[in-house]
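Below is one structure, written out as structure tokens, with a few remarks after it.
Every protein chain except one is present and positioned as in the full complex.
What follows is subunit A.
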């Protein structure tokens, strides 16, 4: 699997993401600085990592979404390359407009940092294909702005098209309809607040994130 990790000023999960990708695929991902204007050819996956790009100035993800590299990400996504945005990466994908809605301040104001039990809809996208449908998985969350918002008709559309692929088993941040992760209509772009790259090894306290990356090898 040939992958790239996009690095912004203030990204702090980029190296964790790189380690996770190499652990599963055996290949080091290309680390791509946001100021670059192109991506390597033949990518299978573009990962937009967590962190606090540009210090969350203006809105989380707002500045990163206007970076030089973004048109290349959009072009690649439109040709079917898989794009995974985790945490700040999810915020950036909504700010770019590749995913609908917005991530707002958690409803209880507090930063939430804990293992989050998640329900998975496995059939919709390759990202979740390795998870059994009935199983609750546990993946860590760590965010201040994870409160998913979209207009009611947009939420209905997401549900009708089965694009809500991760839901919190209990609502930890005020997210509409317990949404923790969604895909685009085609299913090749996934944005999620929980951090699968932090649940790769038993020493992390859990390995439920690993299957997300492994499923992409198929």
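Note that in this section a contact is a pair of C-beta atoms (placed from the backbone, for glycine too) under 8 Å apart; a residue touches a chain by one contact, two chains touch by 3 or more; residues count from 1.
Going forward, contacts and distances are computed from a predicted model.
J.: What is the protein name, per UniProt, of the chain that does not appear here: "Phosphoribosylformylglycinamidine synthase subunit PurS", "Putative tricarboxylic transport membrane protein", "Cytochrome c oxidase subunit I" or "ABC transporter permease"?
T.: Going by its UniProt entry, the chain not pictured is "Phosphoribosylformylglycinamidine synthase subunit PurS".
J.: For the chain not shown, which residue from A:95, A:119 or A:197 touches it across the whole complex?
T.: Residue touching the chain left out of view: A:95.
J.: Which one touches the absent chain: A:62, A:112 or A:215?
T.: Touching the chain that is not displayed is residue A:62.
J.: Of A:68, A:108 or A:123, which sits in contact with the chain we cannot see?
T.: If we include the chain that is not displayed, A:108 is the one touching it.
J.: Residue by residue, what part of subunit A touches the chain that was omitted?
T.: The missing chain touches subunit A at positions 58-59, 62, 66, 94-95, 100-102, 104-109, 147, 149-151, 174.
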